[in-house]
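Every protein chain except one is present and positioned as in the full complex.
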Amino acid sequence: MTSTKISVQSLNLYYKDFQALKNVNLEVEENQVTALIGPSGCGKSTFLRTLNRMNDLIEGVRVDGVILLDGRDIYRPDVDVVNLRKKVGMVFQRPNPFPMSVYDNVAYGPRIHGEKNKRKLDEIVEKSLRAAVLWDEVQDRLYKSALGLSGGQQQRVCIARLLAVEPEVLLMDEPTSALDPLATLRIEELIQVLRNDYTIVIVTHNMQQAARVSGVTAFFLNGDLIEYGNTDVIFTRPADQRTEDYITGRFG
Amino acid sequence: MDLAMRIKKKKSKATMTSISMSLQLRYDRFFKFVFFGSAAAVSLVIFTIILFVAFQGLQTFKEASALDFFINTTWSPPAHYGIFSFIFSSFATTLLALLIGAPLGLAGAIFMAKIAPQWVRDVLRPATDLFVGIPSVVYGWIGMTIFVGIIRDNIGGSGFGVLAAGTVLSVMILPTVISISEDSLRALPQSLEEASYALGANRWQTIRRVLLPAASPGLLAAVILAMARAIGETMAVQMVIGNSPQFPASLVLPTATLTSWIVVEMGNTPFGSTINNALFLMAFTLLGLSMATILLVRVVVRRRMV
Partner (left out) sequence: MNNRRFGDRLATGLFWLAGAVILGILLFYLIFIFWKGINVLTPHFLLSPPKEVAAGGGVGPELFNTFYILFLSLLFSLPVGLGAGIYLAEYARSNRLTYIVRLSTESLATVPSIVLGLFGMIIFVNAIGLGFTILGGAATLALLNLPVLVRVTEETLRAVPFSYREASLALGATQWQTIRRVILPACFPGLITGVTLVAGRALGESAILIFTAGLSVSRHAFDFNLFVPGETLAVHLWYVNAEALAPDKDAIAAGTSALLVLVVLIFNLAIGLPSRLLQRRLTGNK
């Protein structure tokens, strides 16, 4: 049995005059990994960032349509964006740990949300780092700068930092594109573990990755959502010719 | 029972977070307001300055005519409040300072941006910062103890005058010229230089025909800002200019600039008297000049964008 976590209905997004998303309708299932694929510039990142309103930070962005999180519209004016982002967290393309120690990075979220108890923080940090499969590698350098870690480790610090605020949805924008194959593998394994507890939406340019980690795949092209459905269906019997062209690499 | 309690617990936790959240949001709004207030305060300051100095200065015209004020070279209150000599000396010292300081500073900037090896740069950068760190009274003191004597012995006069002031100022504007020109040279894309080298040009040709023209708005801005710095400089000039309210018929004649004369007369005249107001009008003139340079820089730099 699956239930809908996020429901996107006739979503349009404009950067000033340029329409980057055109009438997108999509249901994101709970405890499922949804992969967004499509050629560069088709609007994957833009779409992903509408889900926790990160686009609000960009001047001149206009959004219309409805996005329901657990049945409630996140674009209603009285919505607390800060609370929304706490529930819907994001991992970015380039690892972006803060210039602080590993510990302070992971403890950042709980601290800003009011946790002061040192023992509680220790617990959260350890739990999150374990959940991000990083604990063993960093436990004896918790108090050194996170910027001294390898790229793959930094990305997992970012994931641990996100898990520490106990979000319900994880948005990942090409989380492995800056990493080497081994580090990529670790992150993919991690996503497999996390899917049990979280709803995950991931943008990727890597078809194998989409096939490996996701249960549902959505294909975007020029701001349109061409089709979406079970990953094995999309990869073996896509309904649209353009999807097939893209997946098989026959795309112009 | 058990379930009900768990639900209740969960609910109370939820309200807790939303309370602390709204507190955070209130902080957020409060600080945004504080920061905006600070920004507004900065704007308010400059407007207040203009207003007050203008108000005080313009009262001069109750007793003196504006035309007389700006074009007469005779300063002999209460008969004449002519400040043309001061304006002229201000520009003369500035021009002299630019004639010496600008070429040297530009050459230094090019040297630091494009020619000097890293270690030389590491020495020169803090060195130019140190030029800024030396207080202007110390520059003035050096001028008094070295330059004035040299000028007196070799050129003539008392040694005080436009020549001494210009020489002192030429060193004082070096850091302005150097840092702004160097920045604008560094801001040029690497590809520009590479393209020129790829066509077989040597370093000097590349600098002269590609880099300097491309950076010219920035270099011009550097010179204009140096000019503003020189016109506004007070103490160093006051110490070597001679402080005599006469037209600088020669480079070694004691004279006075707008800034230096304000310092000399301010202490001797009662606040609110016409002669004192005239000093504020001179300050207002200085304000006008510095605003003009800001606008000039904006025009010059904007041209680069196009």
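Miscellaneous remarks
We call the chains A and B, going by the order they appear; numbering starts again at 1 in every chain.
We take it that contacts are C-beta pairs under 8 Å (C-beta built on N, C-alpha and C of every residue); 3 or more make two chains touch, one makes a residue touch a chain.
All of these numbers come straight from a predicted model, not from anything done at the bench.
Looking at the complex as a whole, the chain kept out of the display touches A, B. Per the touch definition above, the residue from A:17, A:59, A:78 or A:136 contacting the chain not shown is A:59. Of the options B:64, B:83 or B:207, the residue whose C-beta touches the omitted chain is B:207.
The missing chain, though absent from the display, is touched by one residue of B:43, B:118, B:154 or B:190; that residue is B:43.
For the options B:53, B:83 or B:278, the residue in contact with the chain missing from this view is B:53. If you put the missing chain back, the residues of subunit A touching it would be 52, 54, 57, 59, 82-87, 89-90, 92, 94, 96-100, 108-109, 111-113, 144-148, 158, 161-162, 165. Along subunit B, the points of touch with the absent chain fall at residues 24-25, 27-28, 30-32, 34-43, 45-49, 52-53, 56, 104-105, 107-108, 110-112, 115-116, 120, 123-124, 127-138, 140-142, 144-146, 171, 174, 178, 202-205, 207-208, 225, 228, 231-235, 238-239, 259, 262-263, 266, 271, 279-280, 283, 286-287, 290-291, 293-294.
Keep this in mind: only the chains that are shown with their structure count from here on.
Remark: subunit B residues 17-18, 20-22, 24-25 touch subunit A in the complex. Considering their complex, residues 80, 82-83, 112-114 of subunit A touch subunit B.
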